[in-house]
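Only one protein chain is missing from this complex, and each of the others stays in its spot.
What follows is subunit A.
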Amino acid sequence: MPTRPSDSEVTTTRPTKIPKMEDSIDVVSASTATAPIPSYRPDAKERRYDRQLRLWASSGQKSLEQARVLLVGCNATGCQSLKNLVLPGISHFTILTDAKTTAQDVATNFFLHPESLGQNVADEAVKYLKELNPAVEGVANVQDPATLLKSEPDFFTSFTLALCCDVDPDLELSIADLLWQHSSTPGNRDVPLMSIRNSGFIGRISIQLREHCVIDTHPDSTHTLRIDQPFPELETYARSLDLDSMDSMEHSHIPYLVLLVRALCDWRDAHEGQAPSFEFRDEFKETLRKGKHKYDEENFDEAIGQAFKCWNTSEIPYEVESLLSRDNVKNITASSHNLHILLHTLGIYLQSHPLPPISPSLPDMHSSTESYITLQNMYKRQYQSDLAEYKSVLDKVLDSVGLPSGAVPVTEIESFVKNSGGVDIVNGSPLSAQRDVKGLTREAINEHFADPESENHLAIAEHLAILAAERYRTKHSIWPGTTSDTTADCQILEESIKEMSGLTALPGMAKEAIVEVVRGGFSSLPTTAAFIGGLVAQEAIKLVTDQYSPLDNTVIVDLVKSTTTAFKL
């Protein structure tokens, strides 16, 4: 669960009584520091951003501080999204719209004021959003977006990311097409686009991106212990221990990892080189249990608990393997993304190694300091040696595509080699394809919409209702639900969905989804705006920092049911 105790409670959970241990070392001698230690106390900026640096570190922060975000349209949802990006410190935002502030805008958008009424809404919102963080630059562009798209398309491609909030469906598709064309041109940076719609309690976010490389998904664990395939130094060390003649203190502080490697070696020696298979698990655990000198040796208990690692074979992770088989990883050029080059190199490395380079990180385990540090250093040495080999392969790869050694920064190489299981590549699709009733949308209709039992049934129904509403808007120039005759609007959307889906009768909750979508009249309920604004910013941060896996590629928010449903179109 996400909640953790407060500061005040932690003090009470800390042990208050210190048991006197006979084998304790002299703590006084431990505190006699020698040379003065530099402080590295955080500066004002680090203190301001402290709580977020603990999530995406200075590398993520640096990317954030270079990000330029464009918001087209200026409703409550768009401004809430920007608020959550200005606070953590993006470089720049521009709000593009020629709209004037209405009373409805003021009532739903916290970043407007009654005095904003009738003024350019972009000017007003920029003014109030900028107050949130003096380090962020904010600009209002009060031109008509459609005109600007024709006269100055480069304006749109000059951003890191574009958000479209409540933008006319046709205009939105034109902007999306422009960005897709731009991103598909070799040598150009990908400019992802997020399309945002909301109506009352219902909302939808769609992401268009060409390809997104995640350099750190932040997996739960980055350890690659490989107990089943110990590297030579580890095996030699484990074999060298004279377990029987050790004193009890030493014996009860051998790290469980070493105990397992040793037990595995002993087992193999006694079984013609065969590792224990799953069927022999009890027998194997019994040999560990017999090795105890005293019944309460915690390190042996840990070893028994982790014994499954001896018969679970370490393999190249499935996700890594599938990344290696991608065309743009197999075939690289001088302009390939660094992650493609690093993965390509890993593919070659794996031709002569059974597994990717080992990670230097170790979990904590019951052990003496000395044994633990000894073990940690062995893993670090192995990592350094794997890294050196990997780098020599990389140099050849770089050379083969005409890049100098050093074309990929050392920090990137090291972070990849330490955590090659923690990368990901997301393939996107153009917004126009997501809006067509073909391909994945067709599949979603057949699989989830036509089947009221499907767990995504309602979410797909809501998506189709929004899609039908967008077509309505294009045809009638207003959104459904904006006049008092909502029944007629529902009727029109029903017919539209029948036509899209090819179904003659609407299944399950489809009619209900339509009624709820029409009810809101595509206005911004402040709570829905804040909810979606939070999600948009979260995904924007992931896209900008290349950390954590982003939404791929659509989510429906239903705040009647208090649910979100993500799917790919």
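Keep this in mind: a contact is a pair of C-beta atoms (placed from the backbone, for glycine too) under 8 Å apart; a residue touches a chain by one contact, two chains touch by 3 or more; residues count from 1.
Simple rule for what comes next: contacts and distances are computed from a predicted model.
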{"item": "Protein name, per the UniProt record, of whichever chain is missing from view (\"transketolase\", \"Ras-related protein Rab-8A\", \"NEDD8-activating enzyme E1 catalytic subunit\" or \"Ubiquinone biosynthesis O-methyltransferase, mitochondrial\")", "value": "\"NEDD8-activating enzyme E1 catalytic subunit\""}
{"item": "Among A:I175, A:I358, A:L493 or A:L551, the residue in touch with the chain that has been omitted", "value": "A:L551"}
{"item": "Per the touch definition above, residue among A:Q143, A:S454 or A:T564 touching the missing chain", "value": "A:T564"}
{"item": "Absent chain, residues of subunit A that touch it", "value": "1-10, 12-15, 18-19, 21, 23-25, 27, 30-34, 37, 39-42, 44, 46-55, 76, 80, 83-84, 87-89, 103-104, 106-108, 110, 113-119, 127-128, 131-134, 200-201, 217-218, 253, 364-365, 367-369, 372-373, 481, 486, 509, 511-513, 515-516, 519-521, 523-531, 533-535, 537-539, 541, 548-552, 555, 559-564, 566"}
